[in-house]
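As you look at this complex, bear in mind that one protein chain is not there, while each of the others sits in place.
Labels A and B are assigned to the chains in the order they are written; within every chain, residues are numbered from 1.
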Amino acid sequence: MQFPVLSVIVLSPIIAGLLILLIPANRKTEIRMAALAAATLAMLLSAWVYFSYDVQQGGYQFIEHYTWLRQMGISYIVAVDGMNAPLVLLTGVVMFTGVLISWGLDDRPREFFAFLFILASGVFGVFVAQDLFMLFFFYEIAVFPMYLLISIWGWVQTREYAAMKLTLYLFIGSVVALIGGLAMYFEAGMVSFSMWDLARAGFSTEFQIFWFPFVFLGFAVLGGIFPFHNWSPDGHVAAPTAVSMFHAGVLMKLGAFAALRVGIMLLPEGAQFWKIGIMALALVNVVYGAFIAMVQTDFKYVIGFSSVSHMGLVMLGFSTLTPEGLTGAGLQMFSHGVMTALFFAVVGMVYDRAHTREINALGGFSKKMPWVAVAFIVGGLVSMGMPGLSGFVAEFPIFMGVWRVRPLVAIVAAISIVITASYIIRIIGRVFFGKMPEEFEHHIGDVTALDKLALVLLCAIMITIGVYPAIMAPMVSSGVESILRLLGGA
Amino acid sequence: MTIESFEPTMLLAILPEILLLVLIGFVLALDAVWKPEQRRALGWLTAGGLALIMVLALAVSRPSEDPRLVWGGMLRHDWFGFAFKMLFLFGAAITALFAMDAEELGKRGEFYVLMLVSTLGMNLMASASDLIMLYLAIETTSIPLYVLSGFMRHDDHSTEAGFKYMLFGAAASAVMLYGLTLLYGFAGDTSFYSLGLAMHNAELPLLPIVGSLVLILVGFAFKISAVPLHFWAPDVYEGAPTPVAGFLSTASKAAGFAVLLRVLLSIFTPVALPSWTGLLAVVAVMTMTLGNALALFQKNIKRLLAYSSIAHAGYILIGIVAISRLAVTGVVFYLIAYLITNLAAFGIVATFWRVVGSDQIADYAGMSRRKPWLAMAMLVAFLSLAGMPPLAGFVAKVFVFAAAVQADYIWLAVVGVLNSIVGLYYYLTVLKVVYLYRSEETEGLPLPISRPSAIALTVLTLGILLVGTLFGPWFSLAEQVAKAVLRNY
Partner (left out) sequence: MDFLTDNLLTLILFTPTLVGAVLLFLPQQEKALLRWVALLGSLIPLALALGLWFGFDSGLSGFQYEFKATWYEAINSSFHLGVDGLSLTMVLLTTLLTPIAILASFNIQERVKAYMILFLMLETGMLGVFLSLDLLLFFVFWEIGLVPMYFLINQWGSEKGERTLWGGRKIAARTYASFKFMIYTMAGSLGLLLAIQMIGIAAQTYDLTELFRTWPTMVRLENVPLGLPVSTVKAIAFWAFAIAFAIKVPVWPFHTWLPDAHTEAPTAGSMILAGVLLKLGAYGFLRLVLPLYPAEAKTYAGALAFLATMAIIFGALAAYGQDDFKRLVAYSSVNHMGFVVLGIAAAAHAAGTENAVIALNGAVLQMFNHGLSAAGMFFLVGVIYERAHTRNLNELGGLFPIVPVYGGILIFTSMASLGLPGLNGFISEFLVVRGSWPVFTLFTALSTIGLFFTGAYILKGIKQVLHGPLNEHWVGHITEINLREIVVIAPLMLLMLWIGVWPNWILDVINKAMAMLF
């Protein structure tokens, strides 16, 4: 039997989190070291999985299958394919950088890391789950620590409101999807929650058309789909830095991924039927999100709404149901994850020093923290879809896919690129260049070496994928192929 | 199913009850012998004794797959009754641990005795298969609980609670008794299974039967605090000593559900009388909605838990409405999960009250800084109540909702889901106070937990996690219980 690497990835954070709880609260350095060790382990293992995935062979690999509840057909099945392997890697990376960025957190770091790691376990679990019940199980695990993380360590002014809003939105979404999942389970009548079985269940077209919106939208709430995106900017803004990174970087992908995995892959005919509707919503996301981001004055809100816009592109890619669109969406999930993690890390670093996020009140930070400025610029370019960086590699196929299905939508969605460019440039110009206000001149210093390490790692990933997409695109494409088989095409 | 004539092995069927009586005797005797300051140890004795009873019962008196009607048809020796007995014994043992260091409870033998008597009654409720036995068992359960609720004589609230509980309880009992007599009057039989057979063969007039069912349901609804007979719960929980409130909301409620299931599935089977599912569906919706809605506004944690336990009764009723093998399994599983979770919640409240002397939610501010472990236990308990994995409450809710979906009660599942979101809101509000708010004056003050409470909380917290993750064995157990209760003739 092979080494159960996926289980280790899924369970090691939560176990580490519980072990961290055993360390006395005042030994903060030890707590941080332990957290870093666990995060490093998770990242290395996920990278190992990513790089040892055999693209030629394709399909599901690293499969582990245990019966969880025989009577109900609930199993613990984990596996990776081309679609989720990058997301596992993403989670590992964000977790690692999140710990690095949170090194300076001083209020109850023990609980912080414990909750963060529970969250991480949930995320890993959803990404690799091949059993519907298991997927829900880990999905909820990923949602609730968010509440505590935001409300305890978040931004004082909005944290209670934002945390509650976020949790309730996501919970509503997930339970609605859960009802849909149960309906599938009983309709299939196979006494199995395994998604591999359910995919073969052959649901009737009416059934699929009826349930698809519930399942897809239920999950897509977490993906920030319009009009259920409302929780996300508030949540992003209120969350502490590492949590924003996790939240925008990974959690939103969780929603999108689950919407794909459960909604589209298990109810393909429903997806065919509703794809125009989804596309319309996603289009609103893309354009409206970008517009709203443009008019924000709070640095973090800009990034928050930009996530809404970019996640719209993911949904847009899904809604095409074409190889290009889905490949692009898969890449965009990864690319946006890394990019937005970087963004929030940067926002956090700026805020920690300036104690304000009003764009107009900031300025000239490139002099004080050049690394951060460069990192933000790289991220900003990714966000604009600048060629040579991962954003382009991801967005271009999405637009191709959309073009193939509905050219007009592609044209409208492309507007968002210019809007994005305008607000990103505005931020770069204001916050990082421009004139530094007097009061910051003296007390603002550079970021720590750990912060720099995190930034460099994130930038390097975006550049690598942008310059050499072959490192990820074929893998995603191989995952997409299996989706397309379910859809009956290709 | 024939009623067996007496044989010595029948004693095994009531072994837990016999041992309970022995334990009661011991406690009474030692209470008289020991000095007042030693009497705290009665708690250890009670808890240990209950644990021993469980072990012995599990070792020798496990029922077979085939249910047996024993003791002249008064009791049914089956997995249904047995599992519930174990549940009650566990609940009582935990309650004893929590009560040990509670003022006015822990050092008084009467408390333990009354609780054990009530447990005895619950045990009989769970296995009763005759109308007379049923009524006797219910009264045996209730009367000690009336006393326990008003146990703190110097506290007006407690006295009020006891009195209120008794008044309402007596009234509900009377109504139920009327229903039982009506049933007997028309059917001429008191055995559940004979009645069920008669119902099945449509030998009974419909209208009086429905009337008697409604009257009987009133009694049960009181026990499980279903709307509209829920109103006693908040006042009684608030006034009663906290461990007693915990006991009321868990073991007593589980007993109510046990008899509800038993009666509905043996006498008024859905095949014979399908109309009650609609009625119960309405009750379920009202119960969870009202419970959750009112819980939103509570400032006192015990009242909040009271309303939350009303809401949980509503969720469980969803399973009863859906009535199928999966549904009954789900209900039993839910009761297991709910029992350990809610016991933990009340245990934490009791522990906190003992040190701080307040049940106001606002006073929980800063708790996570004072006692991170207690806060963590509270987190686990409340999130389990809210239905979050990997905790027991999640799986339980999934099974119940699954049963509803399977039975095509999708709208009911949706209502349940929406309600659980409201629930999430107020549970999180409490956790917010615990984790987020600080309190200047109490920060740094110790928050000691007594050893028995610590043991109980540890057991419960681990139990919540265990049921929530490795749910296979529990599900198998619940399934066996469901099989037993669904096997009628």
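One rule holds for everything that comes next: a contact is a pair of C-beta atoms (placed from the backbone, for glycine too) under 8 Å apart; a residue touches a chain by one contact, two chains touch by 3 or more.
Keep in mind the model is a prediction, meaning the values are calculated, not measured.
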Considering the full assembly, with which of the depicted chains is the omitted chain in contact? A
Residue among A:285, A:327 or A:482 that touches the chain left out of view: A:327
I'm checking contacts with the chain that's been left out. Which of A:49, A:175, A:342 or A:405 qualifies? A:405
Option from A:9, A:83 or A:386 whose C-beta touches the chain left out: A:386
Of A:154, A:304, A:317 or A:397, the residue in touch with the unshown chain: A:397
It is residues of chain A that touch the chain not shown, namely 323-324, 327, 377, 381, 384, 386-388, 392-393, 396-397, 399-400, 403-405, 407-408, 410-411, 414-415, 417-418, 421-422, 425-426, 429, 433-434, 468-470, 473-474, 476-477
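Criterion: only the chains that are shown with their structure count from here on.
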So, in whole Å, the Cα centroid of chain A is separated from that of chain B by 42
Taking the complex as given, what residues does chain A use to touch chain B? 21, 25, 67-72, 108, 110-111, 133, 136-138, 140-141, 143-144, 147-148, 151-152, 159-160, 163-164, 167-168, 171-172, 175-176, 178-179, 182-183, 185-186
Residues of chain B defined as touching chain A within the complex: 368-369, 372, 376, 379, 383, 386, 388-390, 394, 398-399, 401-402, 405-406, 410, 413-414, 417-418, 420-421, 424-425, 428-429, 431-432, 435-436, 471-472, 475-476, 479
